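Removed from the display is one protein chain of the complex; every other protein chain stays in position.
Now for chain A:
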Amino acid sequence: MSLETVVLEHAPSSYKVYLALFRNVRNSGFLHQQLLARNADFEYAFIDASTIVSRVHLLSAVFKAVNNSVNGALKTPNVHSETVVSLSASNNISEAYRRFGVSPSTTDLFVVKITFPSDSSPVPVSADAISQHLKDNVEGDIVPPTNEIVSSIADVKAIRKNYKLNGLAWLDTIKDEVVKREEIEKLVLSGMALRGL
């Protein structure tokens, strides 16, 4: 089981970030249902991996959510929902859940778990416990969340639509696909940073 522990620059050391990527997920309807039912055992950011262009894209959302959590400035119930909403370029929360969150039709799924000590749970849940819980509850094939795999899953057309990146003539003229991806990533990041501002 490969649950990746991510260390983010300038995130407080009390915050731990775990990342897992599942392919061929067969029970996304069940996972979606747990979120709707606010099942406290399923405090994760479940993200449709096809909406993610690169690791940096996803990690940017995590960083934003962590920063909001540290500042006590969450706009959503918790740091996990905040991660999903941070992916959006607009301020519409339910639209963000719909676009980036898990849906019953999701087959490639990113799971982000962020832990930190709080009053109600001074000792955060361990990596092993998270790993086991995901293993028991996500029916799918876990794969390492490398940039190669992430970009092969990415639905660039949908991503461009999500961030209103269509009709940019200069972008379409870039021949080198790698450079083009990088440009798209940068535009996505600034869209997220300026969300609704």
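We adopt the following convention: contacts are C-beta pairs under 8 Å (C-beta built on N, C-alpha and C of every residue); 3 or more make two chains touch, one makes a residue touch a chain; residues count from 1.
The rule is short, and it goes like this: contacts and distances are computed from a predicted model.
A.B. asks: Write down which listed name, "Phenylalanine--tRNA ligase beta subunit", "EKC/KEOPS complex subunit BUD32", "Large ribosomal subunit protein mL44" or "Elongator complex protein 6", is the UniProt protein name of the chain that is not shown.
C.D. replies: "EKC/KEOPS complex subunit BUD32"
A.B. asks: Out of A:3, A:20, A:35 or A:59, which is the one that touches the chain we can't see?
C.D. replies: From the options A:3, A:20, A:35 or A:59, the contact with the absent chain belongs to A:59.
A.B. asks: Which of these touches the unseen chain: A:34, A:67 or A:90?
C.D. replies: Counting the whole complex, the residue in contact with the absent chain is A:67.
A.B. asks: In the complete assembly, which of A:74, A:149 or A:189 touches the absent chain?
C.D. replies: Residue touching the absent chain, from the options given: A:189.
A.B. asks: Looking at A:11, A:130 or A:150, which residue reaches the missing chain?
C.D. replies: With A:11, A:130 or A:150 as choices, the missing chain is touched by A:11.
A.B. asks: Determine and list the chain A residues touching the chain excluded from the picture.
C.D. replies: 8-13, 56, 59-60, 63-64, 67, 71, 73, 165, 168-171, 186-187, 189-191, 193-194, 197
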